[in-house]
Every structure is written in structure tokens, then in C-alpha cells.
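Take this structure, written in C-alpha cells, and hold onto it; I'll ask about it next.
What you see is the complex with one protein chain gone and the rest in place.
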Amino acid sequence: MRIGTKRKFGLAHLLFKGISQEALGKIGIAIIILFGVMALVSPFVINIDPDVYDPLIGVDPLIFSSQGPTLTHPLGTDHLGRDVLSQLLKGSQIAFLVGITVGLMATLIGTAIGLISGYFRGATDSLLMRITDIILSIPSLPLLIMILCVFEHRGIWVIVMVLGLTGWPITARVIRSQTLSLRERPFVQSARVSGASDWRIILIHIAPNVLPLTFLYMTIGVTYAILTEAGLGFLGFSDPTISSWGMMLQWCFSTGHTFKALYWMIPPGLSISLLALSFYLVGYSLEREINPRLREP
Amino acid sequence: MAVLELKSLEMSYKTQEGTVRAIDGASLRVEKGDTVGIVGESGCGKTSIGLSILRLLPPNATIHGGQILFKGQNLLSLSGKDMRRIRWKNISMIFQAAMNALDPVYRVGDQLIEALVEHQNLTKKQASDKMEAVFQLVGLDPGRARNYPHEYSGGMKQRAIIAMSLICDPDIIIADEATTALDVLVQDRILASIEKIKAEFSMTMLYISHDIAVISEVCNKIAVMYAGNIVEHGDTMSLFKAPLHPYTQGLMHSFPKIHGKLERLEGIPGEPPRLTDSSPGCRFFPRCQQSLKKCNSIRPEFKEIEENHWVACHATRRSL
Partner (left out) sequence: MGYLVNRLIMTVITLFVILTVTFTMFRLMPGDPSVFFISPQMSTETIARIKAQFGLDQPIHKQFTNYLGSILHGNFGHSFFYKRPVLEVIGERLLNTIVLFLPAAIISYLVGVGLGRYMAWKRGGTSERVLIFTGLSFWTFFVPWLGLLMIWVLSYKFGLFPVGGMITPDKWLPGSTLLGRALDLLHHLVSPLVCYVLTWFAGNMLIMRNSMLETIGEDYILTVRAKGLSERKIRNKHAARNAILPVVTAFSMSIAYSIGGCVLLETVFSWPGIGRTMVDSVLLRDYPLAQASFILIATVVLVANLITDILYAYLDPRIRY
């Protein structure tokens, strides 16, 4: 039962409206779909001939150095003769995997902490917000490098976990301040008077109202995750058993092909930037829907 | 010559629901030394009149008719730059939302001085002397001028705003609900200060309020506003003794008489019309108990019925 829970923005309605009304939101969705298709197509491409098209171990037997685009290798090959396009498609899968998982994890943690902090206030709030501040002021990329340096094992899941566990502070702050104002609203007050438990109020009355914001910060979290994982890959600290976009760029850079093989240097960097941008554009359109003051008059 | 005169002013806001005709024919005259009260229900367009005079309306508003004469000069035809010179120096305004009317990041005294140096060539010393003088005038300790707005109480902020409105010795002050947000005790004290200052300097004021008790206390003339129209305008005494417009009559009945004992409140049945609707007739027609046939189709003219007493009503004219 919802006692007077006035939901100004149904999430689905809001997503639809926010994204469909803004040109930038549409561009964002289009890019996401494009890369989504790439991620789905990836296994089929590899299956054409895994010996040639596997992004890591498939080597064209006729090629021993990086070569420009040909019919069999539309984006050319890397220095070992591996197919760049195939790596790029696989990279799309990894980017989605990392981005979405980290985004979900970070926003879930951030939202939970924000709700608890804002609802209970007092000592709980102070403690949680101090922790948030501390995590916020630890530089995440260097921290990740140190952690990966210590754990000899650099699985992609270690990266995902660390990103997810450190990426929540901004969400927590925003959700907290929203919760602080929501808890004073009449419908929450009346729920409290009618004897609903704290957790019930948080879950049933407050949480649905912060959902749009949660979603907004999730898109930002996805952007953050994609860029940071790519950064780690570029520095050579990502999972060596996969071909992420960051790794591709690193191979290109560290073997000195940066300016010799643009067909190899452009695609991974462009993909990272575009996919990061697309999620941000979706978030940006949503923000304008949530906060009408930002729209044009 | 009147200090300020409005001649059938018309103004509207563009909104998503349509055009809100917030002022739909407002005429009014403020002579030197007068305090003219504009009284009317919430949403009838009082603030809009004040903002129109200073030409501070939001971008979605347009003035599309009438004149605003300041000492005979039409403010609506001035360039932006000339209008800027008149603001505060000649016409200052106390805003309805006084609690947030001061910029939080500057010292209160400096905000007063800012207005002064914008319009007059003064040395620092002269400016701060003047600032301290107006502080004292409104009953504020000049020592507090170095404080920031958040260190002031609501009443003090209101006094500071009044001091600010006085600082350039304007020809007329527009006070929009100058005391409404305050509690009754503070309200009384501030009203008393205003009275004192008015008497001392023979200030000219346009005093906007929905509270007819306050208006009757402060003002020597009243303009009654209903749904964007000024329907009656005249001396406080004659309006109280013999209100002519049916709306004024109802209004006077809705408030306890100032002198004499409390009477039973006698409201006016019905609701004010939505300002987006435009009918050719009198806007009070749907609620009027004295209406005539033509009231629904012909807008009554705003006529001087007796000396210095204007009314816009078909019924009134007939009864005379």
C-alpha cells in the first residue's frame, strides 16, 4: 500500500521522455545500440575461424607484422598478425561487462548508503559521510594500480570489484541529500505516523522517489568504469587474458605503432570515448528531465 | 504633477496554460507625500504592478498597453540605460520575499553602499555615513552593518531592506508586502518605524498588501484590485465609509472594522476568475450580486465618480 506516495516521475516514463525528447539522449542511445550489436556479433566473427580471428591467440599465418586493412582484415592486424576488428568487437563485450557491472554495483552501494545516511541522520550519517569523504579523496586510478601490483593475479573481476567498491561516494552524497528532503515530505511523515517501520518507509516510500537519480548516477558510473578500466589497460595493468580496448591501445602504443598504424590506433580509442560519451549523454538528458530548471525556457 | 501615474496598464505572462492577463487595465495616481495602498486577493496582480513600474518583469512577461508616468515621463519608452538610472535612485522597491532579498555573500552594509555609489558620486566616508544614518533611521545598530545576512534575524533583514530602499532618497518607494512574512509583534514594530519615517520625511509610497487592516493603517489612499483590474481608487476614509464597487463593499465586510467592535466576516461567494480566461465583460461579473445585463459583455470604464474617487462599475454609475 502506498500512502500518498506521489511519484512525480515514473521511472519508465521518465527514461522514455528524457531520452526521446533530447537530441543528445537519442544520439547516446544510438551509440549504445551500435556497440551492443558489436558485442553480440563478436562470437560469430571469432567462430569464422578461431585460429585467425580469435582476438588473443588467432594469428593470420600469412602476416608477421601489423598490416593495413584488407578484405580478410577490415581494420588490419596488430604487430603479431591478430585481427584488429575481432579484438574491437570482443572489447565491446568487455566494456559493457565492466561498465554495467561496476555501474550497478557502485550505484547500489551508493544508493543504499545515501538512503541510510539521509534517513537516519545523526551519528550514522556523520560516520557514513566521513567514510564517503575519505574514499572520495583517495585517487582511484593510482589506488587500483597499487592493488593490482600487490595482487599478482590481475583478473578482470578484481578490477570490477575494486571499481565497484570505490565508485559509489558521489552517488551516496546525492542520494543522501535527496533523502534528507524527502523524509520531511508529508507522505513520509504520514507513513511514519501510521506506524510504518523505518525500513519499510525507506524501501516503499523513499527509494522509489530517488530511483531517477539513481539511474542518472548509474550512467555516470558506467562512464567512469569504462574510462578507468581502459586507463588501466592502457598502462598495462588490465587482465592480460582478454583484449580490452585499453589493452589494444597499449599494444599499439608500446610497440611504437601509434603513428604508423592509424587503422590500429584509432578504433579502440574512438570506441572507448564514444561509449563513455553515450552513457553520459543519456545521463545528461535524464538530468534535464529530472530538473526542469535546466531546460531551455 | 503626480509622482507616479499608471494609465490603463496591461500586461501578461506567457505560460504553458496560455496567456495570463495579470494586469488588465490598471490606473492609479500617487501624489507627492501620498501613501497609496494596493489591496487585493492573492494572485490578483499586485506584485506584477510593482515589477512593471521598475520594468523588472521576467522574460515571459510583456507589457502591451497603457502608460507608466513617473513625474510625467513615460517609463515604458525609456531606454534600458535610462531606466537603470531611475531604478533605486528615483524609485526603490521593497520586495515581497525579503528573507532572501539580500545577497548572502556580502556584508549587509556593503550592499546598501553598493546601491548608493551606483547612483551618486560619493567618497567612501560619505557613503558609509549615509549608510549608518539610514541604519539608525530604521532602528538597526550601525555596528551590525559589517555582519552578513545570515547573521540577521528576519525582522532585522526586513529593516535592512527598508534602510536600503531609503538610502538614495528616492522619490517613491514601492513596498510589496513589506511586513507580511513577519510575526505580528515584529510586524507592528516595523510598521511603526515606517510610519515614523514617513511622517519625518513626508515619503511617497506605493504600499502593496493583501491585508486591508495594514493598508488602512498606513495609507491615505487606496486602490482596490480584482483579477488584474483596479476597480476602485480613492481616499482611505471615503473608501471605508462609502465603498462604491461591489467588490470593495464585500472586501470591507470581510475584514473586521478597524474602529469599533469586530463584525461578522461576510465573505464574497465564489472564486476569482482564472486570468487566462478573457471575457469582454466585467471580471467581477460572475460573483457580483448587483450585476446588470451589460456587465457580462461590456467592460465598465474606470471613471472619476466624485473628486479623486474612481470606480469601474456599471451598477455604481446608475445608482448615483
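To keep things simple, chains are lettered A and B as they appear, and every chain counts its residues starting from 1.
By definition in this document, a contact is a pair of C-beta atoms (placed from the backbone, for glycine too) under 8 Å apart; a residue touches a chain by one contact, two chains touch by 3 or more.
Please read all numbers here as calculations on a predicted model, not as lab measurements.
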| item | value |
| --- | --- |
| Given A:Thr72, A:Thr124 or A:Ser140, the one touching the chain that is not displayed | A:Ser140 |
| Contact with the hidden chain (one of A:Tyr53, A:Phe215 or A:Phe234) | A:Phe234 |
| Residues in subunit B touching the chain absent from view | 54, 56, 84-89, 92-93, 95, 97, 99-105, 114-115, 118-119, 148, 150-151, 161 |
| Interface residues of subunit A (partner: the chain not displayed) | 24, 130, 133-134, 136-143, 145-147, 149-150, 152, 170, 223-224, 227-228, 230-231, 234-237, 249, 253, 258-259, 262, 265, 268-270, 272-273, 276-277, 280-281, 284, 291, 293-294, 296-297 |
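Keep in mind that, in the parts below, only the chains that are shown with their structure count from here on.
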| item | value |
| --- | --- |
| Centre distance in Å when subunit A and subunit B are each reduced to the mean of their C-alpha atoms | 55 |
